[in-house]
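Structure first, commentary second.
In this view, the complex is presented without one of its protein chains, the others remaining in place.
Our next item is subunit A:
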Amino acid sequence: MIKVLRSLLVMIGLTAGWQLLVTVTDVPPYILPGPGVVAQTLLTRFPTLLPHATYTLSEILLGFGLGALLGMISALLLATVRPLQVWLSPILVMTQSLPVFALAPLLVLWLGYGLASKIAMAVLIIYFPVASAFYDGLQRTPKDWRDLGRIMKSNRMAFLWHVRIPFALPSLASGLRVAMVSAPIGVIVGEWVGSSRGLGYLMLHANGRMQIDLLFAALVILMIMALFLYQLTDQLLKRLLKHFSLDEDKI
């Protein structure tokens, strides 16, 4: 509770600092509108903002779901099918350093201005951290456990299900958290490159028409959305790990 109160205070402080900056420098509102103006715009233009926000939210959720699912399936395949592991796992590690954002224009070219290109962008961005974190966790089953499994003549799939996957959950959880942070970025970048709906589109559109207050209002919504999604993911993952009595710091 104190933690919530503290972060609330910090937020109020930052908003006050923002207002102070605007008042002191007397910067024109088309460069930096004050928090009051933004709040007002947020309220008056809410009917405009809402459909764009839901559109962006659905892109994020679809991209996250699909990307996480594909990432987990790939990690499981890599960890269990020996030839795949030999050929593909070095590539998986390398793809970590690829600037996936640079693909955004291509995706829009191939998949069009609609939902598909944004989801593809989010999937690409989410896929790699999830796949590599989960794969890494699956490969790092403690040696004593692997020994015990061999002595017990365990079935490969049973061992995967009962030992390897649960022990990999903390790694998967950190991968999913990273993915949840980057999902909104992916979607927004996708919208910037080419779209006709969504908060990213609205921001560009507002910027072009010098409606900086609207741009800020869209930004505020995006931030709230991202924070909420991250907290939700974090809490769900914590529950999951607790159910398995797994402590993230220990593994």
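One rule holds in what follows: a residue touches a chain if its C-beta (ideal position, glycine included) is under 8 Å from a C-beta of that chain, and two chains touch if they have at least 3 such contacts; residues count from 1.
Note that in this section contacts and distances are computed from a predicted model.
**Student:** UniProt protein name for the omitted subunit, picking from "ATP phosphoribosyltransferase regulatory subunit", "ATP-binding cassette domain-containing protein", "Phosphoserine phosphatase" or "Sarcosine oxidase, alpha subunit family"?
**Tutor:** "ATP-binding cassette domain-containing protein"
**Student:** Using the touch definition up top, pick the residue from A:L50, A:M152, A:M210 or A:M223 that touches the left-out chain.
**Tutor:** A:M152
**Student:** Touching the hidden chain in the complete assembly: which of A:H162, A:R209 or A:K238 does that?
**Tutor:** Checking each option in A:H162, A:R209 or A:K238, the one touching the absent chain turns out to be A:H162.
**Student:** In the full complex, which bits of subunit A touch the chain not displayed? Write them out.
**Tutor:** 144-145, 147-155, 157-159, 161-163, 166, 243-246
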